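Missing here is one protein chain; the remaining ones are kept as they sit in the complex.
Right after this comes chain A.
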């Protein structure tokens, strides 16, 4: 089967597939960074842009992809998968999408490798660019920052779709037939965005909310860690240096021929450093969870970094273990907080790193050490972290989110035809008998006579008043000291 393909074609094909896989990962991760992408067209070929598309190469992403591939190529039964998940500040995480680059056995022997396959792979990348903006996770990723972050994970092998919940949908990006098999790119994405909380009831809620700004990752040995779809410029990363990717053997096909295949011009493939800005620093934006959101889980959304530093979460196969891990992770910051009112970075670093080192985890779980740079406090109601409550009772931390949630929930209930509105007008006589405006107005129009103005009473009291005057004067003279004291206080 493979003897039909010339060795040069075979080598080219393998190279195309390898770089296609790397570029696919770049496109997917960059689409989930939360920023708009913009690259320039260049009319003169530079030789470093694979598939004639200007797609930047973020070194960490390439590094992770190469690590996952470990020198292999996607083949039958061995797919390259990019998993996109969402993680809230409290440690809840949820898989959003799995992008799969697969190979099946259907071969297209007639197809020309250096030309048709290459162009079709280029077309497939363009389709991937379009499709990555269209799945629900895109809008979520554009709003990440305070309350949640988007993480990615690359793995190689069998596709695992279990974490996507029920009723996930699949969209096919495209296929390209090659002489060794058909490359197929697709995305399975979650529909049901209700949070599946892995929290247990006995977990102690943090007393105060914490905004964690930066987590600096340290290199670690791991099989497949989660990575944030946020990144910082190389200068900010402390202690993290990825080996620069130098592939002197890798050349980018830039020359084509309209006549029978001729020599390919070779150019050095160079990776550009990621000089891209931080993730969008949205302030307290609520998550837009559309239909499917379980109203009994109001959010419990705290705000991890507003500027993009994100905890590295080890991804583990078992949910139980993951819950433990998450619990530990959120405990450590709160432990740090209990120590001091205003956390200093050094103190927290110590506390956090001690506790995280303590949880040396089993086999494929990596050991992450967090060094928190800045911490700030946010007042958070005590009951926010508890298990399901009715929507109305949770007091809003970020007013917009919860009011949206609760109004959304309550508006559904207030569809009675008439609602008894009990209001107390300001002009009513007393609180017990509120009266309406008409009655008040009528009474106002016809007030009773002032008693002192009625004549018969007045005539009689005049005489009485004159008689009682001396007595009154005597009483007042007795109290003259009190009057004086009162006058003193006035002065």
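One rule holds in what follows: contacts are C-beta pairs under 8 Å (C-beta built on N, C-alpha and C of every residue); 3 or more make two chains touch, one makes a residue touch a chain; residues count from 1.
Following the convention adopted for this analysis, contacts and distances are computed from a predicted model.
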| message | Leaving aside the chains you can see, what is the UniProt protein name of the one that's missing? Options: "Autophagy-related protein 101", "AP-2 complex subunit alpha", "Proteasome maturation protein" or "Neuronal-specific septin-3". | response | "Autophagy-related protein 101"
| field | Hidden partner chain, touching residue among A:138, A:155 or A:168 | value | A:138
| task | Based on the whole complex, identify which of A:42, A:72 or A:468 touches the chain you can't see. | result | A:42
| field | Residue numbers in chain A that touch the chain omitted from display | value | 36-46, 49, 52-55, 115, 120, 122-124, 126-127, 129-131, 133-135, 138-139, 142, 171-176, 254-259, 262, 265
